[in-house]
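Contents: one structure, followed by commentary.
Note that one protein chain is taken out, while the other chains of the complex remain in position.
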Amino acid sequence: MSTALRVEGLTKRFAGVTANDDVDFDLRRGEIHCLFGENGAGKSTLSSCIFGFYRPDKGEILLHDQPVHIASPMDAIRHGIGMVHQHFVLVPEFTVLENIIVGTQRSGWRLNAAEARQKLKGICDGYGIDLDLDAYVWELPVGRQQWVEILKVLYLDAQILILDEPTAVLTPGESRVLFDIVRKMCARGMSIILITHKLVEVMQSDRVTVLRKGKVVATLDRPETTPDELARLMVGRDVFFTVTKPELAPGETILAVEGLSARGFWGDAVLKDVSFSVARHQILGIAGVAGNGQKELFEVLCGVRRPAAGSIIFKGEEVAGMSPRAMMDRGVGHIPDDRFREGLVPEFSVAENVVLGWQRNPKYCKGPLMDRDAITGLAREMIGEYQIATRDEHVAAGKLSGGNAQKIIIAREFLHASGLVLANQPTRGLDVGVIEYVQTQLLKKRAEGFAIVLASEELSDLFNLADLIAVMFKGEIMGIVDPRTVTVAEVGVMMAGRRGETAASKKRVSA
Amino acid sequence: PERSEAADPDKLNIAVILSAGIESAWDGTLIEALERAKVAKPHGLDITWKYTDPLWGDDAGDAMRLFAESGEYDVIWAHSTYSDQVKKLREEFPDILFVVVGSGNEGLGGNQYWVYKRVHEPAYLLGYAAGKLTKSNKLGAVGTFQADDVNDEINAFFAGAKAANPAVQRTVAFIESWYDPAKAGEYTKAQIATGADLIFQLTGNFKPCEEAKILCFGNFQDQKSFSPSTVLSSAVAQWDPDVSWIVDEWWAHKAEGKPYAGNTDKHWFPMKDGGSAVVPNAELQANVPADVQAELDDLKSKIMAGGFEVPVDVSDPKAK
Amino acid sequence: MSQLFQEAIIISILASTIRIMTPLLFSAMGELITQRAGIWNMGVEGTMLTGAFAAYLVATATGSLWLAVLAAVVAGALMGIVIAFMTATLRVDHFIAGLGLNLLAGGLTLYWFQSYIQGRPQPIFSGFQDVAIPLLSDIPVIGPVLFSQRALTYVALLVVPVVWFLLYRSRYGLELRCLGENPKALDVKGLSVSARQYAAVMLGSAMTGLGGGFLMLGFSDRFLADFTAGRGWIVIVALIAGNWRPKGVLVAVTAFAFLESLATHLQVVGAQVPHQLLLALPYLASIGLLMGLRFRSGQPARLGIPYARE
Partner (left out) sequence: MIVFERRMEANALWTLASFIMAIVAGLAASAILIASTGANVPDVFGALLQGSVGSPKALATTLVKAAPLILTGLATVIAFRAQIWSIGQEGQVFAGAMGGYLGAQLLAGLPPVLFFPGVLAFGMAAGMGLGWIAAVLRSRFAVNEIISTVMLNYLVVYLLSWLLQGGPWGETGGTVAYHQSPMLPDAAFLPALFGSSRLHAGVLLPFLAAAICALVMSRTPLGYEIRGLGYNPEALRHKGVDIARTVSVIMMASAALAALAGAIELFGVSHRLRADNLIGLGYAGIIVGMIGGLSPIGTVFAGLFFGGLASGAVYMRVLGDVPASLVPAMQGITLFFFLCAGVLARYRIVMKVAVQ
């Protein structure tokens, strides 16, 4: 196989961090080459340098063994390099078609959509992608938005494709479709750089390059390695993929939800008649494809969204419609899914974020002033206890990698909650080391006697952790099942809208 | 008083604090009067002056103080409501003659003189002509802000019109801005739309009259140059008697040792003393029938001779 | 009051609405283009003032009104370069760049004006006259309201569909809106964000300057300090109230102009309330109208946020 692209001695520094340190890397024609590494290891930075989006401080890029000068994405595109960025680079207010053609037309006054439509039809048919080109992107579920990103690249005739965590927002089914398509691309001679944290996906590639702290640790042929080895290379220690969950008898009911409904901005029903209950020492898993009401459910439970109907009994008290403040004061902890938007103030320091929401608490105040010593003390304690990788407690939270930012939220919520923790997608986008850590922490709280509501698109999370799994579809609960008695496939069917057996829950509730 | 016996002064240097800018009618007419005084050389004086940009409040006070402390100025002519500032200075500079002008001032006396300007007599004459010339029996007046020395003109204009033609209806508008020609234009056009066929224009925008091809009257300054085809006549302020009054007072103090005795009440020079005038636009004379012109001439000579007094009415002018 | 309902007055109210709104419309459409490109230019007042002053200088110096129009456009575009340099190149806070421009323009125009007239009587010019469109202007009510206006009024009214077409139907418009919604989407395709922002701000500011120039050339014969008298703020208000859409902005500007025209006529027909209340009416009513309206914000997502790649 010939080399499609080679990177030699690439170094990229940001103010203060060396994100890539003398990286050597090569991509063969027609292969899927996985970049694997912890959060913050420098995977996205390396990709962006190849794509000409960042300018490396040192190093060379060779295409087909010829040194090339890639000064901007324009050059990269000209050389047939395309990139799907880790975070969507889409315009929600534009249609799919507009998102794809914006900036690609080089002549003429009028928008020439007809021609583009024709070409896109060809691409979609060729790969079996089904997407309404005239839908607004804001109307699409996140999973579908990823297809828009991929179409953008294909539309520009890329031969080398960089996919930065494309499956983070995809359901397992969608991920499978994506992999089928990626393999088709390889068969057509395209070469793929794939970034992912999911070992299942890594194991479907041809070769793997492991990055740690900006350096290449190893490049391995996939058949010659194992997930355990990769994880060890990545973190520098052994990682256990299944945490052990002790059997615990559920205690008294902490949270009982009955007939809960809620409406969206346009008055549409986003939650329909949701009922469940969680007890002490119990984790209720919420399964479902993102956008099926999980977010709204958590918002109602933590008080930021008003329910339209129904009751929420928390420790025997009706709390439906109470403010977030009231819920927090009653001991409800909330780990939101959008950590940098809802869970943290990125510009605030780690210390400031540790007391977010508790800034008026007398514990952290001295008279009318905030007690700096108490707050930094607490922050240091949390940094130690939760192993938050940061220079010190004064660093802005937004500067931390996703995993470490998530730890701040977990630390804060666990510290202040008593009784109930609501965790929505706590492991999304995290590397396996951190996932293991988050899972351990949740189990620790369970053992302490908390009730936990945990939503995750990773069914492995739920099967590892949950005592019961409620499956949501279009704002409704399709059924509540016992993970010990159902298979992943059965849950998958319910996630697609088939009503399932709720015997397990009934048994427990009546018990 | 001692110095004055040594030699009569031959120079008079005036510092002028402008309130709106040389391009405005209020300030521009003063400078014109000073120009004439310079040529006329009262008491053989070489009159020179320096003026500031528009200044208000304590900035004006600071400027006056700088002028006063420089020792170069004999008269500080603050051309609007500045008695609060003069109050803080006049005792410190007893030799300097301070002038404040127009409404809103306090008559302090001593070395503060209070020049007042009323142009209501010419406005009455314009109104009289308007009353005779109107066909719709409806007249308009557009002003900037209400004030004592604005209201008197508008009221006199309508009083004149009423005297000439009891059927006259009036419409009045204030734009609450010193400088907004577009807004002034809309108010004028609105008046024309309500049927006004002659406008007393106090905001200086004659375009609407040009477009509607109607006649209008200028205010405070001869404004026919702005719109030769519409400005039939203007009620003009003339500061010459005021300037010469002040020069005389200063002279009497400087040369004859007479103590300053500023007025504490409003003091204005009527039309007969040259404090104001009607300046018609000769090119539009054909619009005024001979009999109307004769009546106007008659009325004017009565006013000039003191046989007729135009009442001063400073109440809020309202549409009627 | 009943006078208000006479035909002549209704025509006058409507015609006045058109006159009040057209200069604002140029500027608002200019600011719309600027803001859709993600630049929150608070310097509308200063840009309009500079356009008006440039128009005045050229009109009095050359006597040519169309050269004066050109001058207003060029002056506006120059102000646009200043804003673009501050926001796109230096990535200074958009608000302060615009407010600074207002300060600068207010000071410089007055300084140059005072230096220009140097104490002599202020030169004046004779501005645009109404151009009645044959036949159309004879239609009752609509004719005098819409079809006997200044030539630039027709241009202003045409600008709305043109801007709409530019934004929604042209290739440039798609890229321009993309600047405001997510400039990174252009950047990752290798297109220069800042070059496009310069172009958009210059075009937008040129139109904003034209608004000031039209105010001067269409409705005045001279320059005065603070000539635009706060209209730039009304433009910004109209843009927000119009939810950043050409049609919306047109409606907002029209509504404001209509209220102002109505207040004008109320004072003139002698409504027995303090005239200050009538002058305040457009502002009071605007707030009232906006309290009743509620819509999903059309504010460009990245409006006012300086774009940096790293």
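Labels A, B and C are assigned to the chains in the order they are written; within every chain, residues are numbered from 1.
Rule of thumb we're sticking to: contacts are C-beta pairs under 8 Å (C-beta built on N, C-alpha and C of every residue); 3 or more make two chains touch, one makes a residue touch a chain.
Predicted model, so just to flag it, every value in this text is computed and none were measured.
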{"item": "Which displayed chains the unshown chain touches", "value": "A, B, C"}
{"item": "Per the touch definition above, residue among A:M328, A:I388, A:I410 or A:V453 touching the missing chain", "value": "A:M328"}
{"item": "Candidate in contact with the missing chain, chosen from C:I81, C:V141, C:A195 or C:L284", "value": "C:L284"}
{"item": "Sole residue of A:R110, A:R188, A:R306 or A:R360 that reaches the chain not shown, by the stated touch rule", "value": "A:R360"}
{"item": "Where the missing chain touches subunit C, by residue", "value": "82, 86, 90-93, 95-97, 99-108, 110-111, 114-115, 225, 230, 233-234, 236-237, 240-241, 274-277, 279-280, 283-284, 286-287, 290-291, 294, 310"}
{"item": "Residues of subunit A (touch criterion as defined above) contacting the omitted chain", "value": "15-16, 55-60, 67, 69, 302, 304, 323-325, 327-329, 334, 336, 341-348, 352, 356-357, 359-360, 365, 368-370, 372"}
{"item": "On subunit B, residues whose C-beta touches the chain left out of the figure", "value": "52-59, 62-63, 66-67, 81, 84, 102-107, 145-148, 176, 265, 314, 316"}
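Here is the rule we use: only the chains that are shown with their structure count from here on.
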{"item": "Identity of the chain that, by mean CA position, is farthest from subunit C", "value": "A"}
{"item": "Centre-most chain [mean C-alpha coordinates]", "value": "C"}
{"item": "Centre-of-Cα separation between subunit C and subunit B, whole angstrom", "value": "36"}
{"item": "Geometric centre distance via CA averages, subunit B-subunit A, whole Å", "value": "77"}
{"item": "Intercentroid distance (Cα basis), subunit C paired with subunit A, Å", "value": "45"}
{"item": "Contacts with two or more other chains, residues of subunit A listed in rising order", "value": "none"}
{"item": "For subunit C, residues contacting two or more additional chains", "value": "none"}
{"item": "Residue numbers on subunit B that touch subunit C, as the complex places them", "value": "21-23, 28, 31, 53-54, 140, 171-183, 185-187, 189-195, 205-207, 211, 226, 318-320"}
{"item": "Residue numbers on subunit C that touch subunit B, as the complex places them", "value": "3, 8-9, 11-13, 15-16, 19-20, 23, 114, 117, 119, 121-122, 124, 127, 129-130, 215, 219-222, 224-227, 229, 260-261, 264-265, 267-270, 272, 275-276, 279"}
{"item": "Residues on subunit A engaged by subunit C in the complex (per definition of touch)", "value": "14, 51-54, 72-77, 83, 85, 89-94, 98-99, 101-105, 108-112, 156, 265"}
